[in-house]
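Every protein chain of the complex appears in place save one, which is left out.
Per-chain numbering from 1; labels A and B assigned in written order.
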Amino acid sequence: MGNVSISISQSSSKPIYRQIEDKVRSLIVAGELGDREGLPSIRTLARDLRVSVLTVKRAYDDLEAEGFLTSVQGKGCYVSVRNKELFREQRMRNVEEKLDDAASEAKLIGMTLEELQTMLAIVFEEEKHGTRVKG
Amino acid sequence: MANNIVNLIRKDFCALWSEKTMGPTFVGLLAMSAIFASSLTFSSLIFVFLIASAYTLNIFSLEEKFRTERFFASLPVRRRDIVLARYGEIWAIAGAYFVVAYLANAVSILVGKTEVRPIPLGYCATVLVILAFTTSFTFPFYFKLGPAKAKAVTTLLLASVMAMAVAIIAMRPSGGSHQVMKAVSAVRNSPFPRDLPHTLLLMGVAILLWGMLIPVTVALYSRRDF
Partner (left out) sequence: MEHALKVNSLSKHYPGFTLSDVSFGLERGAVMGFIGRNGAGKTTTIKLIMGLIRKDAGSVEVLGREMGRDDSDNKEKIGFVYDEHGFYGNMTIRTIGRLIAPFYRNWNPEEFARLVMEFGLNPSRKAGELSRGQRTKLALALALAHGAELLVLDEPTSGLDPVFRSDLVDILYCVIQDERKSIFFSTHNTTDLERIADYITFIEDGKIVFSESKDALLERYRIVKGPRERLSARGREMCVGIRETRTGFEALSASAEDLAALVGEDVVVEKANLEDIMVYCVKGAADGK
């Protein structure tokens, strides 16, 4: 079980269980939590995040229902992406979110759609060839 | 059950001993009184009353000071055991008193002090009756009302008895009712029975008194609200 980095905000309007779900889901989708990798136990995570056990349990139960986790009696929860389509859909949603961010930024400084598309093409190529240095 | 009673007795004795002045003072007083028993006087019996009063006042005042009642009521211990342990402590003290008294008695006789007589059973019976009476003045109040509220009443009662005892010693033949003087002298000169029938009678009184007192105090404590 690797070190999982999850942080939640007490003051955010998003319910805590939802924040945990989103964080774990994005970790899985980003590949930081690999298939069949173990998650922290419900009680350990509750202690580390300083939230209640029931909250973590709800997050894990929801993720299990969505098809991202499997729980094994006596052993804990493991990543097990059962629903490949849902997985892809999640990843695509991620991309869309990021493009949204890029578009907002671009609009802010007055970039045109063509300039943005050019930039995207370059970045995509660099990414493909592994020459991109993440700033 | 017996286990818990022993544990509770040990707890109380430890608590008393841990109080730097109370513990050794009490033990010293007990030892001295027991040695004094060989004198077989009314005064030596007063000391028995003193020891019982001192122990009772001490142990309950500790409970009041540190508010331990509630704590022990939340342990897996029955209320009945808590009460029985207190009586057990009095009996343990009586036992220690007798052991030391007889030892001192034997030593004095062996050493050759001719004025010392062996302590007769009548004396022991009287000691038990005194203890039974003392506990009947104190325990019911403490178990029903708790140490804080019972303190005033019991101190008053004990002080009255003590005052009467001192008066009996101090009384000189002068004026006053002749009947009272005769009674006082009788008690002062012969504070305990010398013959078997009266000894057994007195033992019976002690046993009867405790026999009635113990169930009553157990019931009182069982009904107590903290």
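The criterion applied here is as follows: a contact is a pair of C-beta atoms (placed from the backbone, for glycine too) under 8 Å apart; a residue touches a chain by one contact, two chains touch by 3 or more.
Values in this document were obtained by computation on a predicted structure and should not be read as measured data.
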Full-complex contact with the absent chain, from B:Leu62, B:Leu200 or B:Ile214: B:Leu62
Touching residue (missing chain; options A:Ile28, A:Ala46 or A:Cys77): A:Ala46
Touching residues on chain B - with respect to the absent chain: 3-4, 7, 10-11, 14-15, 18-20, 62, 65-80, 222-223, 225-226
Footprint left on chain A by the chain that the document does not show: 11, 13, 15-17, 43-44, 46-47, 50-55, 58
